[in-house]
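Complex shown without one protein chain; remaining protein chains in place.
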Amino acid sequence: MSAETQWSDRFEMVVGLEVHVQLKTATKIFCRCSTDFGAPPNANTCPVCLGLPGALPVLNEHAVDLAMRAALALGCKVNATSVFARKNYFYPDLPKGYQISQFDQPLAVDGCVQIGARADGSPIMIGVTRLHMEEDAGKSVHDRFPGATAVDLNRAGVPLAEIVSEPEMRGSTEAVAYLHAVRQTLEYVAVSDVSMEEGSLRVDANISTRPRGEPKLGTKTEIKNLNSFSGVRRALDAEFVRQCAILDAGGRVEQQTILWDERANEVRPARSKEGSHDYRYFPEPDLPPLVLSLDHIDRIRASMPELPDARRARYSTDYPNLTPYDIEVLTAEPALGTYFEQVARASDDGKAAANWVLGEVLGALKTTNQSISHFTVRPADLGALVVLVRDGVVSHSAAKQIFGVMTRTGDPPARIVERESLGKVTDDASLIGWIDEAFAEHPEESARFVAGERRLQGVLVGHVMKKSNGRADPKRVNQLLLERAAK
Amino acid sequence: MAVTVDDVRHIAALARIGLTDERATALVGELNTILQHMDVLAKVDTGDAPEVGGIGASGTPLRADAGPPIPLAHSGESFAPSMRDGFFLVPRLSTHE
Partner (left out) sequence: MNAADAVRESLEQAESVGAGRDGLNILLYQNDKQAHREAAELDARDATPGELHGMPVVIKDNLATLDLPTSCGSRILEGYVSPYEATAVRRLRDAGAIVIGKSNMDEFAMGSSTENSAFGPTKHPLAPDRVPGGSSGGSAAAVAAGIVRIALGSETGGSVRQPAAFCGVVGVKPTYGRVSRYGLVAYASSLDHVGVFGKTVDDAALGLQTIAGLDPLDSTSAAEPVPDLRAAATGGLTGVVIGRPKEFFPPDLDPRIRDRCDAALEHFKRLGGEVRDVSLPHTTLAIESYYIVAPAEASSNLARFDGVRYGLRLGGDGLDAMYEATRSNGFGPEVTRRILLGTYVLSAGYYDAYYRKAQQVRALISRDYANVFASGVHLLFTPTTPTTAFPIGSKSDPYEMYLSDIFTCTANLAGIPAMSLPIGRVDGLPVGGQLMANYFDERQMFAAAFALERALGEDAHR
């Protein structure tokens, strides 16, 4: 039994999450510098993102549109007027001494995210308090030069959306489920690469602990430095244990910033100075309020793709043969579901399409380390292969061979069938020839079969299939074997 | 609302301005003299007056998501106090020592 489960009989963990996602724009939020990664230090900088004296911000429309898409996808209401504000603090990688963010009038408010269902089937909904836009800071490198911190401002000014949840997650499992749901949704609407490894999705967690049954929230701490979803889970559990121990000993949790140490697998309070901020927010005077027309908001709304929940609901109606698990896997990322639907449409067989996608396709993606959107096998071609099997042109085992060739060459199946003579062989002359060969090579089994040992029929079919390189029509082979036994 | 020497120290810390004791003490008087005059504002009935005064009511302009970036006539090396391998260098933050 782990430490947190020992405590969870008596205490309840309450979590709220702040998710920062980098919006996929070509240029920064307030200047025309590139957002590309990997440039030499400070190569992607200009007077604006260097914070040079006299430079001024101008808002990137695409960043606004992407933030709106994210907000609408998370069920938020987009405010017709929102206001940028300055968050003032000193840090070497914050060039202006303030971050342009949004404060009391954010871009969007009041969303919600479903993260699964309770035991009674009721959905678990987590409220999204707000979504606002802000600029990223630069990068401080502490270990490159002795005694000095090196500052690279290529990332300074990259657009971010910050998504703040209500403190409504009970436990680390719900917190991670929320993160999965948010990431999946943002991936569907294609606003961000949402990769925690690459830093395009970052998470801060607010956690408090209260005795079970207590309606009031406890004092929260904020955990920073979270690098992965599993890190979020472990950090929350560790901080929960820390808070429980304090409460159990009659102490009080101090409101402070907690740092997660991934390597040591432990939490430790940050130095007090890092936690005691007075950001002196005030409206950014260099940017008038962001005023969005209803037309503009509607245009974004109209361009929204289908969201994960809607797609799951549609699959269960349109493809009644799919299991809930099939649907879950097929909708995990938007491109996979789209691929599946194209195969299903091309073959007019949802179940077979799902079987191929969930089996062979996922397997091939894994072994070849490809992404579905760049997969060599075009969905129409896979659909054609499904049809070839259904029409009896190729056997199932031949189809698997053909698929293997398709993953390597990207050729359509008909061409492979022709080139490699993989079409199903149904003419009796050829089949009898292979049966004769099989009988000759396995005289004992053949004799027993002819003598009446019918359970050997499958073994013999196998021999024949092998002889034919999988091309023999198994149905006809079975008939011919029975005819031979009856003689 | 009178400013104390602790207030002065606190705001100087927020503003990252080092102050000698004499300067801090002097500033208590200077700031209080100024703020005393400001107290008249508290008595004004501002009713429904908005907080932001009249600029850019029609909304901030939006620009296309495209370059080119604003060029620099000369590079960081020409104005930075300390630069190496393209990085701006600063003394290390005490928490990272």
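Read from first to last, the chains carry the letters A and B; within each, the first residue is number 1.
By our rule, a contact is a pair of C-beta atoms (placed from the backbone, for glycine too) under 8 Å apart; a residue touches a chain by one contact, two chains touch by 3 or more.
All values reported here derive from a predicted model rather than from experimental measurement.
Student: If the hidden chain were put back, which of A:F145, A:F229 or A:F282 would touch it?
Tutor: Residue touching the absent chain, from the options given: A:F282.
Student: May I ask which residue of A:P47, A:G75, A:P167 or A:G199 touches the chain that does not appear here?
Tutor: A:P47
Student: Where does subunit A touch the missing chain, residue by residue?
Tutor: Residue positions of subunit A that touch the missing chain: 47, 50-59, 86, 88, 90, 92, 95-98, 149, 151, 278, 280-282, 285-288.
Student: What is the set of subunit B residues that contact the non-displayed chain in the whole complex?
Tutor: Within subunit B, the residues that touch the unshown chain are 1, 3, 7-8, 10-12, 14-19, 27, 30-31, 33-35, 37-38, 40-42, 44, 46, 49-56, 60-61, 63, 70-76, 78-82, 88, 90-94, 97.
The definition used in the following text is that only the chains that are shown with their structure count from here on.
Student: In angstrom, rounded to a whole number, how far apart do the mean CA points of subunit A and subunit B lie?
Tutor: 40
Student: Where on subunit A does subunit B make contact in their complex?
Tutor: Residues 25-27, 31-34, 40-48, 50, 58-64, 81, 83-84, 88, 90, 92, 140-142, 144-145, 147-153, 271, 273-274, 278, 280, 283, 285, 287-292 of subunit A touch subunit B in their complex.
Student: Going by the contact rule set out above, which residues of subunit B touch subunit A in the complex?
Tutor: By the definition above, subunit B touches subunit A via 14, 16, 51-52, 55-72, 76, 82, 84-93, 95-96.
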